[in-house]
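Right, one structure below, let's go through it.
The complex is shown incomplete by one protein chain, all other protein chains being positioned as in the whole.
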Amino acid sequence: MSKKTTTFKLGNTTIGDGNFAVIAGPCSIESEEQLLSTAQFVKEHGACGLRGGVYKLRTRPGTFQGLGQEAYNYVKVAKEKTKLPFVAEITDPRQVSELYEVCDMFQVGARNMHNYALLKELGKIDKPVLLKRGFAGLISEWIYAAEYIRIEGNNSVALCERGIRTFETAYRNTFDINAIAYIKKHSDLPIIADTSHGTGERELVSPVALGALAAGADGLIVEVHPNPSVAKSDKDQALTFDDFKTLMSNLNTIAKAMGKEITL
Amino acid sequence: MSKKTTTFKLGNTTIGDGNFAVIAGPCSIESEEQLLSTAQFVKEHGACGLRGGVYKLRTRPGTFQGLGQEAYNYVKVAKEKTKLPFVAEITDPRQVSELYEVCDMFQVGARNMHNYALLKELGKIDKPVLLKRGFAGLISEWIYAAEYIRIEGNNSVALCERGIRTFETAYRNTFDINAIAYIKKHSDLPIIADTSHGTGERELVSPVALGALAAGADGLIVEVHPNPSVAKSDKDQALTFDDFKTLMSNLNTIAKAMGKEITL
Amino acid sequence: MSKKTTTFKLGNTTIGDGNFAVIAGPCSIESEEQLLSTAQFVKEHGACGLRGGVYKLRTRPGTFQGLGQEAYNYVKVAKEKTKLPFVAEITDPRQVSELYEVCDMFQVGARNMHNYALLKELGKIDKPVLLKRGFAGLISEWIYAAEYIRIEGNNSVALCERGIRTFETAYRNTFDINAIAYIKKHSDLPIIADTSHGTGERELVSPVALGALAAGADGLIVEVHPNPSVAKSDKDQALTFDDFKTLMSNLNTIAKAMGKEITL
Partner (left out) sequence: MSKKTTTFKLGNTTIGDGNFAVIAGPCSIESEEQLLSTAQFVKEHGACGLRGGVYKLRTRPGTFQGLGQEAYNYVKVAKEKTKLPFVAEITDPRQVSELYEVCDMFQVGARNMHNYALLKELGKIDKPVLLKRGFAGLISEWIYAAEYIRIEGNNSVALCERGIRTFETAYRNTFDINAIAYIKKHSDLPIIADTSHGTGERELVSPVALGALAAGADGLIVEVHPNPSVAKSDKDQALTFDDFKTLMSNLNTIAKAMGKEITL
């Protein structure tokens, strides 16, 4: 028997109710046009949330680190026109209040799964948190990390499997589908699949996303870009608009067979 | 675009033709009754092949190593009554001719992916080979291992993803679903999922099998036992008859939605 | 040819000058008596720095998280009596000024190697930083993490190899001795070995520390406790006073043979 999943609201959408929620958008916000066109396209094809990097955590200092404040204006326009709730990564406990204004869900990235100062701060707010698994995060540690948030009072937490580091070099990360099935059995938290980072290769993103749905995931977060070849970050793993449209159609087909809906 | 998959026959079933083939049976053959009842049940519910260990490779010398010769008689009975082709593991190049009589497909286990002496011997026969990935086998090495067989003349090879070793200890192995998607794009070989070893936990075997189907696998090999709690090997990961029946029903639902059939 | 190592001062000791520096002390500070007796013992036997956890990062909320403010008083006493510089972990960018008063070297733990907000803050101060490698931190990422500190103006950074996560379960982590040799060849940063975390097993800490010295490490950070069996954290990996004394004697023998000294 699986555990009953705790649900929460992202905009008007309920996460964790047995259906499948899709959050999509660019890795980094690069321009108003880029964000808005992507937001409109993914909304039209069934996404219930918009992702987009405001501040980017880059391994190497000196590389593109996001537009920062400038991006907020584009986010406001995109939210206004599409009504999609916005999901952005937070990396510093001192940025919560700044991001709070435009952000409807706070994402904790793989690099910060163990950043307890940040987790505690997110436990004090009234917006949901998407908690990614660390590069070598044990399932047990990941669930405890969620507890660091919940214990402070914020119970709206979803886990996000985004691939782990293994010996295999044919892809950027190894998406751990066992984790999807395991979380459904052993935790009450919703589990979202990030098959963009989980594979790192555009051609693998969609088949693995279908696999995550079939294995029981509560949703998907996926990178989409109008023209991946010129993306300022993660260009190898962003879906094109056409890829995304096909993926949504295939997700829909399998979800329906499983008695689920793609959540709007 | 995916590569066109090379097909071959297992009994009357074509492997790799776009449908989904299920091979099922006990980890070890323990008695005539155990093997026959399992064979009849899995046949009735849609399996196209019977698996069962004759000689078992056990990590620890002195533990149960399979019934050996005695098992052949039970296999003959089960094949006679169910008409299912039989898949057995081979571990020694000197055993090919002995196993050839009862075995319709030779399985090379994870421990022997790099056993080139064995692979070359299997390249000289006219029966299909199921080549499992090593515990830390790189995809590139795995494809080269298949080449060791094919170069000798036997082109009927299917790869089998059975989980890899990672830092995670919540399950026995980490099933690498990326590998399923990657092989479909980059190799012409059919790819079969072994989610029994790929998870090592009964409750994860079925959801991950559904994921493998959705991600594009050509089939599944799965351990089924009349009473897993008394199984002489792999008792934590064997499905019960009821589990198997439910799994086949769910596989069928998703396969149909994808325009595939469970191959008979 | 190895790179020339950048040196810096920890108290009166020069780190990175070709000799071998030993920092020792308890995992967590538990009482004045515990800290002081340990400090005096390790000083007497050749340590040049004192370690001790003030705030502990624990995987599980609700477990012992360090004495916090209370520990500062004990640190002041121990520093006053032994003149050892004090090394403590920092986990929150907002704690820099608080810790600055008692702390002579700031340690960034494995969980925070990728915490760029914290790294940038440490780049603005005038005290040295000990940067541990993440659980699955690539060498390239680790060197870039050090750049996040240096680019802000603080060039006194030492890397600390503390073991990585692998499939092996016989010990807590796998100490990566290749990393010691690699850093000596490819980076100008001093490299310190943490064989307490790198092994997680008391009986392995000392032999692996000797290995790290012979492979070229610039120093060692090691957990020592008056009575490990009652330690509030990391009790399996803390050395006893006797263990530490023997280790220092063996380090001294090998260092001398290599033409190095145990730095005082």
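In this document, chain identifiers A, B and C correspond to the written order of the chains, with residue numbering beginning at 1 in each.
Rule of thumb we're sticking to: a residue touches a chain if its C-beta (ideal position, glycine included) is under 8 Å from a C-beta of that chain, and two chains touch if they have at least 3 such contacts.
Keep in mind it's a predicted model, so treat the numbers as computed, not measured.
Student: Check each of B:76, B:111 or B:235 against the chain that is not shown and name the one that touches it.
Tutor: Here the residue in touch with the unshown chain is B:111.
Student: Which residue, A:97, A:169 or A:229, contacts the hidden chain when the whole complex is considered?
Tutor: Only one of A:97, A:169 or A:229 touches the chain omitted from view, namely A:169.
Student: Pick from C:100, C:167 or C:241: which residue touches the chain that isn't shown?
Tutor: The one listed residue touching the chain not shown is C:167.
Student: Need a quick check: the contact residues on subunit C for the chain that isn't drawn.
Tutor: Residues in contact with the chain left out: 136, 138-140, 163-164, 166-171, 174-182, 184-185, 198-199, 201, 203-204, 207-208, 210-216, 253-254, 256-258.
Student: Spell out, residue by residue, where the missing chain touches subunit B.
Tutor: Missing-chain contacts on subunit B: residues 57, 59-62, 91-94, 110-112, 114-117, 134-137, 140-141, 144, 147-148, 151, 164-165.
Student: Given the full complex, what residues of subunit A touch the hidden partner chain?
Tutor: Contact residues on subunit A toward the absent chain are 135-136, 165-167, 169.
Just so we're on the same page, only the chains that are shown with their structure count from here on.
Student: Can you check whether subunit A and subunit C touch via the same residue numbers (shared by over half) or via different ones?
Tutor: Same, since over half the interface numbering is common to both chains.
Student: Between subunit A and subunit C, what distance separates the C-alpha centroids? Give it in angstrom.
Tutor: Chain centroid spacing, subunit A to subunit C, equals 35 Å.
Student: Could you state the distance in Å from the CA-based centre of subunit B to that of subunit C?
Tutor: The separation of the two C-alpha centroids amounts to 48 Å.
Student: Can you list the subunit C residues in contact with two or more other chains?
Tutor: Residues 135-136, 165 of subunit C touch two or more partner chains.
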